[in-house]
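Here the complex is missing a single protein chain, while all its other protein chains stay put.
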Amino acid sequence: MPLSYVLVLAALLFSIGVYGVLARQHAVLVLLSIELMLNAVNINLIAFSAWLQDTGVPGQVFALFIIAVAAAEVGVGLALVILIYRNRRNVDVEGLSLMKW
Amino acid sequence: MEAAWQEGLFFVFATVITVSAIGVVTARNVIHAALFLVATLIGAACIYILMFAEFVAWAQVLVYVGAIVVLMLFGLMLTRAPIGKYGEYDNDQKGLAAIVAAAVFGVTAWVLIDSFEGVELPTDRVAATTSKDVGEAIFSSYVLPFELVSVLLLAALVGAVVIARRDERVTSRTIDAARREKAREEDV
Partner (left out) sequence: MIDWIKQLPGNVIDFIGPEIIIATAKVVLVFGVLLVTTLLVIWFERRVIADMQARVGPNRWGPFGLFQTLADGIKLFFKEDFRPAAADRWTFVIAPVMAMVPAFLAFAVVPLGDHVVIAGHRVDLVMSDLNIGILYFLAVGSLGVYGVVLAGWASGSKYPLIGSIRSTAQMISYEIALGLSLVPIALVAGSLSTVDIVAAQAGTYDNIVLFGRDLNFLEGIIPHWFIVQQWPAFLIFLVAGIAETNRAPFDLPEAETELVAGYHTEYSGIRFAMFFLGEYVHVVAISAMAATLFFGGWHGWNPAFPAAIDWLRWIVPIFWFTIKTVAFVYLFVWLRATLPRLRYDRLMWVGWKRLIPGALVWIVVTAVLNSDPEEVPTSARLWVMAVVFAILLAWVWRGDPRLTALEPWRKKEVTRGTA
């Protein structure tokens, strides 16, 4: 199987994530789209790791790191979303223009 | 594994991933979007297994599907996800976003196909890539990034608790409430 199949799949997933981040206004949905983008990166890393198997497993190791970072990101992100909900009664990112000049 | 099998399974999973990823960004119900994300993540885990990375695949199911998305669902329910209601969650720059996403896909896909033309993935495990090897790599060559990630997780944990807890002393709202109460007492 050509390596480029997997890479194109990852690129597709990433672009769908980009679309989601730009077009959604519910904060949690934006977070979900970011997860899509992170997964595209993971697929890339694993594909390269499978291709360069003789050089060890750095691809897999960094995929694990990305999973851990995603967990941290969601933890803080959801805490922020809940706080915003508590103060504003909705979580639309459009409405968060308080700090704009 | 035979090459035909590998390729066929890859296309099955790729279809699942693509369809459900589009579902994530177009669903008109937040919980459905999260469920589509689950399908995407499990499809990605299957691709990892095809690429001989079982440990990462199951770690993905355990952490992503089992914890992160469940947390998302939890957050959605705490912020009152409308049951059975279908709202409009898109903003008015949908068309522009689609153009940008298509451009990103076009450029990256073109670059990737151009630079990795003719590279074939191995159809079998040719070197040691089991959980043991991943563990050895993490705790020898990558021990510093590992420690950094653990510090990051700790910071995120503390940060999330500090941000989300309903502490009487911290938020401005409670200060305002206390001021109001004090003013009321003075009025009386």
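Just so it is clear, A and B label the chains in written order, and each chain counts residues from 1 on its own.
Everything that follows uses one rule, which is that a contact is a pair of C-beta atoms (placed from the backbone, for glycine too) under 8 Å apart; a residue touches a chain by one contact, two chains touch by 3 or more.
Small disclaimer: the values here were computed from a predicted structure and weren't measured.
Partners of the chain left out, restricted to shown chains and counted across the full complex, are B.
Per the touch definition above, the residue from B:A59, B:A101 or B:L121 contacting the chain not shown is B:A59.
Across B:V38, B:L121, B:A137 or B:A160, the single residue that touches the chain missing here is B:V38.
Hidden from this view is one chain, which touches chain B at 29, 31-32, 35, 38, 54-55, 58-59, 61-62, 65-67, 70-71, 73-74, 77-78, 81, 83-84, 130-132, 168-169, 174-175, 177-178.
Keep in mind that, in the parts below, only the chains that are shown with their structure count from here on.
The part of chain B that touches chain A in the complex is made up of residues 3, 6-7, 10, 14, 17-18, 21-22, 24-25, 30, 33-34, 37, 40-41, 44, 47-48, 51-53, 55-56, 59-60, 63-64, 67-68, 71-72, 74-76, 78-79, 89-91, 93-94, 96-98, 100-102, 104-105, 108-109, 112-113, 116-123, 125-127, 129, 133-134, 137-138, 141-142, 145-146, 149, 152-153, 155-157, 159-161, 163-164, 166, 173. Interface residues of chain A facing chain B in the complex, by the touch rule stated above, are 1-9, 11-20, 22-26, 28-29, 31-33, 35-36, 39, 42-43, 46-47, 49-51, 53-54, 56-65, 67-76, 78-83, 85-87, 91, 94.
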